[in-house]
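The other protein chains are all here in position, but one chain of the complex has been omitted.
So, subunit A:
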Amino acid sequence: MPFLELQGITKAFGQQQVVRQMDLSIARGEFVSFLGPSGCGKTTTLRMVAGFERPTTGTVSIDGREVTDLRPNQRDIGMVFQSYALFPNMTVAGNIGFGLRVARRPAEEIRARVAEMLEIVKLPQHAGRYPYQLSGGQQQRVALARALAVRPKVLLLDEPLSALDAKIRVSLREEIRALQRDLGITTIYVTHDQEEALSMSDRIVVMSEGRVEQIGSPFEIYNYPRTRFVASFVGTLNLLEGRVLDPDSGRIAVDGQEIVSARGLAGSQAGETRVVALRPEALSLQNGHLDHNRLRGTIDEVSFLGSVVRVRVSLGGSAISLDMFNQASVPPPARGAPVTVSFAREDLVVLDRA
């Protein structure tokens, strides 16, 4: 049974449809990310779970109880904001203990819980500091401790790392994930950063223009995108158009060259045009295994990125990029040279929709 459930959620601001028909079930203890470009409705959806926005239609349930009409302060949620939103007039300890004081917990319990949370977020020396005396990363840890101190049923984070430096971002995201695992708290994490979503989540909800594009594990989302949007938003991907030759055996022609998809082309008809995706790291300029797909073309461009060399190959009509490891003994190919690109049949992903 799902722990957190969104059923038929839509949200309109005036004429503008911001969230369209969202259904989502999240299991207890699961870490789910909402991933998508700015303005696609991630924050609005999160705010409907928190209770700051009321869905135009649909229901929200947490732990078997429908909460659609409950105010945020009755929902047992913890929320972390991009801007930290610490109370400037309170110390770190005051901030962390706020929710417990509001709930009128005994003073002794509050003191113990605050100390415990300070320990967990590794700031035991900072109890008496004020927010403005802390760095951004420290402030966000305090915000996290404050949200978790009241033992909420659900933790909601809205781009919590966006305002931080790249280095702190990486270390803090590992900390958040480890903490979430330890506490086993059901979590929704909003981000527009695909690396963040891929590295942290149990499951990712990819959103675009208020719609769910795909829901799946990071592995599924990255390797088997179902739509052109997911394919292009998550990682650098080659998208090619192909004409279906034989749906049953999975044969399809790209720029007149025949290749095969191991997963078949179920549901399409001969002569139809489908979009196929290829990851740069799946491609090779070596001949590869006998039953590999091969596409002939000429080298269009070579960019040296350090440990990786990115090569663009023109296939006539379209072009694909591929990555090869830099080796000091093997100079990169020259522009204009004829080459054959090979890849496994499993790596050819045929998208559901354009």
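The rule is simple: a contact is a pair of C-beta atoms (placed from the backbone, for glycine too) under 8 Å apart; a residue touches a chain by one contact, two chains touch by 3 or more; residues count from 1.
Simple rule for what comes next: contacts and distances are computed from a predicted model.
Within the choices "Glutamate synthase [NADPH] large chain", "Pyridine nucleotide-disulfide oxidoreductase", "ABC transporter permease" or "BLUF domain-containing protein", the name that UniProt assigns to the complex's undisplayed chain is "ABC transporter permease". For the chain left out of this panel, the touching residue among A:V102, A:A262 or A:V330 is A:V102.
For the options A:L6, A:I77, A:A231 or A:L348, the residue in contact with the chain missing from this view is A:I77. Seen from subunit A, the chain kept out of the figure touches residues 50, 52, 71-74, 77-79, 81, 83, 85-89, 98-99, 102-103, 132, 143, 146-147, 150, 156.
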